[in-house]
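Each chain you see keeps its place in the complex, though not every chain is here.
Chain naming follows the written order as A, B, C and D, and within any one chain the residues start at number 1.
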């Protein structure tokens, strides 16, 4: 309780510091609005679209894509990582294509995703999925690989079924590393969602950004950027709380 | 307790590890037949291959040569194992750890809980059911591991220095509990220990192993009356055996008698 | 490793050709490997492809090295001082989530045109996974090793070097593997912000000209670079973890 | 020589051959200027200019109007393209010949904030239709042409120049120029108000060099300019497209894009303030911008620079 409270204080302080720097850059340092609008102008732009209800439409759409992509990427990442650590022979063949597919910069392919997968929400989800997948996958592989051999002995001894071994031993043991991947994946999901909307579409925070950027409505642009950052922070905090819950057994240092 | 059925057949089993710094012969060929319901103690110097032998019997490692046959047709989990270090799942509470073999064998939760709580009480951990392993002392963790190995009642029990980290009194209690369980269930038990007193007190036969390269030096049949108890420790035959075991262990490797 | 690499490459090419042939994909949507290869040869002769590769590679290496070093350092600081971490988190998330394309003019204003903004961008995206790996590796690492370090009164540097880094290594390397993929994307974004050389530059001219073969060719080049990075990290992992109890 | 950075819209393409040839042939050098080309999206170019990140930009005219309307201190100093090059492109096989044929069709634009979306709206209106009669998709620059080729949309509103790409690819296209009903400007040279007032001499020399470069090409050096461009500046372009590009230059750029009645009189890059104003007014009328800026505030005729 107390700790959570102090965490909230820290976040607030940090945000206040950021706000101050922002204010300083636009006030005393006099950066022009078209480069960086003042916090007040941005706030006004935000309030304006919040009042018309437009904001919630965009926000909801982006959030929905993020959550969908995150869940799918997460499931696939963990599943494929598991299969590959269980069957190293398969990994020889799958590893290369997976890595090549992943290191291919999505931003370059994003426009093509639209022609490949259509204008609908599918191409967006696929883009987000493809960005989330890899961090979770790599994290899960690391987690499954570092499994304590004593745990392997135990599961072998108890003759656990594949499902039991996964559920009861391998998954919990790999959790810390999976969470590393998940936290990066969450950020990537956000980046992917915005990117997808940037490339095509008529709704979402990314769309709001292209629109604002092309029409030089910089306060609106930064209002949208602000919303993405807030979204990122919320996702991060949610994952951190979940992590603390699930990994309390680790007795983390400074937990 | 004499049974004639063969339970574990070990024939010429040996094990060599290959490592960067050279090959290590952990176990030279060992042959012995263990009958159903027998209680075997294993003593020997540190690093002589006792743990290796148990791991081979349990099937966790593969022998470099020789064969091991377990006569446990039809049992899915023939062996219970108390590892030398307590291997508890750090994310599960003590009661969940002890119940774990039952849970994964499909035993109903209520039934499992009952068994687990009884065993936890037996090993003296009442009050720590909901604690996590890292919140226990070394000896308490070891006792939790013992409780877990007993929970699903395996016909063969392999115990690798199960009582090394507990105090004398607890150890005596647990020895007697173990004998009680053994007597009532007819398990076959192999127990590695560095205490010759314990080895003699518990076993039907004591295997003495020699230092590296580990091999079987001799096997003593313990002729002490069952059930054992305080009176056993007053028996001169018991003390003679303990003294003999001590002498065996003092014999430098190679000078087997 | 070489075998793995070749196997991976063959598998990718086979998959790619299969998609193109089976679905009869027209070249403007997805050209086949041969076509792309021909286009790459053309660029090699005509466009001094190697110079562009060199430019991008330099940016990536520089950004990656800086990002990794800072990430490891920050990871250590954050794991030791969770308050600092909480304080820095909003700023870090800002850097990670704020769409780079949206803040490109600001970056140019502060860092000038030239390689600096690209390197900084790559360092920023590399930083995050490496830092996360390090923090997790330390925070959830073996407590008994910490005790050992405390009894031996190790200096911060010693406990970092002898205990924290080795025990966090699996997680850090995982972070670095993820970072390779992000670095490739950042390299492209950096060069989209304003450039006249580099793979991203060629890529954007391919995009502008609706020349899918160039786009795919450049993507392929970046993939191969990223893959090479990944394999180097894998190599480090195997070398260093071969000795660990880890399989 | 003064070093300047010129940021060009999009990416290196042979359509900018006169600029490349001007550098290569020493025309800029002769005017005491050394040019570095870099590339970015139009909106970024204007922000960069306003921020002082780059010296000159070569974005399209609509982007400048929008920037000026939003108070960015930028000035057009050379109206290089005398008309807009936005166009509706449809496959020849689609049967679309006029805006009237668009009813019930699917049309792609690059963004709802882009000039091509405005062109679509105005085009539909003068054909008696509205946005409700068509369905609009947004596809980014990198894929819009492919989406037409793949038949995912019936038409796109984009750049006239893509007709040449498509034809090079063997796709026959129908084209309706937007400039016919909506006067606008293609690429124009832009600098910041600050630079113009602080260093008019530099701006003057730069615009002079631009004019001279275009003149050199117009004076029978189309082939040379394309060769320079393809060899050194736009190496990703296949060489076999030179013929198509030559046609484009001869039939479109030289007669109607770079030159107009006005340029015959006042020289290349001359500013038709009235046309600029009309462009701005329409943008305001369609709510692309809140209110129309005064053309005279952000457009300067090259001949008046430094006077």
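Throughout what follows, a contact is a pair of C-beta atoms (placed from the backbone, for glycine too) under 8 Å apart; a residue touches a chain by one contact, two chains touch by 3 or more.
Computed from a prediction, not measured in an experiment: that's the story for all the values here.
Per chain label, the copy numbers in the complete structure file are A x1, B x2, C x1, D x1.
Everything below uses one rule, namely that only the chains that are shown with their structure count from here on.
Looking at which two chains touch through the most C-beta pairs, you get A-C. Chain centres here are C-alpha means, and the one lying farthest from chain C is B. Inter-chain centre distance (chain A to chain B, centres taken as mean C-alpha positions): 50 Å.
Distance between chain B and chain D, defined via averaged C-alpha coordinates, is recorded as 85 Å.
With touch defined as above, residues shared between interfaces to two or more other chains in chain A number as follows: 35, 108, 111-112, 115, 198, 213, 250-251.
Residue positions of chain D touching 2 or more other chains: 47, 51, 141-142, 146, 150. Contacting chain pairs in the structure are A-B, A-C, A-D, C-D. Those residues of chain D that touch chain A in the complex are listed here as 43, 46-47, 50-51, 63, 66-67, 69-72, 111-114, 136-143, 146-147, 150, 152, 288-289.
Residues 3-5, 7-9, 11-12, 15, 29-30, 79-80, 82-83, 86-91, 93-94, 96-99, 101-103, 105-106, 109, 128-129, 132-133, 136, 138-141, 143, 146, 170-171, 173-175, 177-178, 180-182, 184-185, 187-189, 192, 203, 207, 212, 215, 218-220, 222-227, 229-230, 245-247 of chain C touch chain A in their complex. Those residues of chain C that touch chain D in the complex are listed here as 26, 28-29, 42-43, 46-48, 104-105, 108-109, 112-113, 192-196, 201-202, 204-212, 214-215.
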